[in-house]
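One structure is given below, encoded as structure tokens.
Missing here is one protein chain; the remaining ones are kept as they sit in the complex.
So, chain A:
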Amino acid sequence: MSFLTLNSLSKIYGNFTAVDAVDLEVSKGEFVSLLGPSGCGKTTTLQMIAGLAEPSAGTVTLDGREITREKPNRRGLGIVFQTYALFPHMTVAQNVSFGLEMRKVGRAERDRRVAEALALVKLDRFADRYPRQLSGGQRQRVAIARALVIEPPVLLLDEPLSNLDAKLREEMQFELRRIQQTVGTTTIMVTHDQGEALSISDRVVVMEHGRMTQADVPAAVYDHPATEFISSFIGKMNNIPGIALKLGIRAHGVILPATDCPATEGESAVLSLRPERITIVPAGQGHLHGVVSARFFFGSHWLFNVDTAVGQIIVSWPNTDGSLPASQGQPVGLSWLPESARVSARTQETSRIDA
């Protein structure tokens, strides 16, 4: 049973379609990420749900009630803005309390709920500070507390972590997930960070040019990307163009095997292969031969650039026992399980992107 439903929701600015007929069903308690490159219409979609942008077409239904034209202050949704939009002239406690005041909650209960919300985001000691006296991560938590204290049916987050540095960002991702699971609020988060979307959401919705191109659990989006664009946008991907065969493709005279091969035989197609699915084997073995041209260390794994007949291939090698399969300049063979590779038809659009 869907809790929040977007029905062919569209937004047109002049003659530019920012959001093009997005359909989405979000269940109660679910954490959904809207993922996509800059300008693909994520914020616009979120704002239409929030009532801050008026849809050009389509409907928004919340818990069986249509709210497409309802004013934002009547929807009662919790929103965390990219800039946090904390009220600078109010203390942390006053900021969090504002929504309760608007709901005419009594003084005693208000204080209790503010204290609860601040405890949830671990900011109880900062109640009397002003926003300018807080760090970025603390401000962000105030914004979350302020949005959650009104017990909204849906929490909307617009790139809540984009202003934080990498370390804090990672911490806050887990923190955000913890808070969301504690409270159980249905959450929609906008992000352009694929790692963030994959790691903390129940479902990832990928948007491209205002259109929704895939909505699935993170592992499915990663392992079975619906389009070539998604495959390269989420994680690293080797895309090798060639001619489709029955089980694989032929590229530059080399046959590359793949079991997942929906493209028509003889048509031009692309074989997609994740770097971590490739193993480096001694030269002369494997499906493809090449020379290691560069090597990068990432702590948990190594990345190898291997120059082959079909172009440069990226291979990831886990740093399990510190041993290295090859050094720079060394000829190697590349091998993979045919089930790990995927062949898709080369669309008009993808060939344009490559050009």
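We adopt the following convention: a residue touches a chain if its C-beta (ideal position, glycine included) is under 8 Å from a C-beta of that chain, and two chains touch if they have at least 3 such contacts; residues count from 1.
Heads up, the rule we're going with is that contacts and distances are computed from a predicted model.
J.: Can you pick, from "Sigma-70 family RNA polymerase sigma factor", "Nitrate reductase-like protein NarX", "Putative spermidine/putrescine transport system permease protein" or "VWFA domain-containing protein", the UniProt protein name of the chain not displayed?
T.: Hidden chain, UniProt protein name: "Putative spermidine/putrescine transport system permease protein".
J.: Pick out which of A:G14, A:G64 or A:P88 touches the chain that's been left out of the picture.
T.: Going through A:G14, A:G64 or A:P88 one by one, A:P88 is the residue touching the chain not shown.
J.: For the full complex, which residue in A:G41, A:G58 or A:G99 touches the chain that was left out?
T.: A:G99
J.: In the complete assembly, which of A:L24, A:C40, A:L62 or A:I79 touches the absent chain?
T.: Per the contact definition at the top, the residue touching the missing chain is A:I79.
J.: Just the residue numbers, please: which parts of chain A touch the chain that's not shown?
T.: Listed in rising order, the touching residues are 50-52, 71-73, 75-79, 81-89, 98-99, 102-103, 130, 132-133, 146-147, 150.
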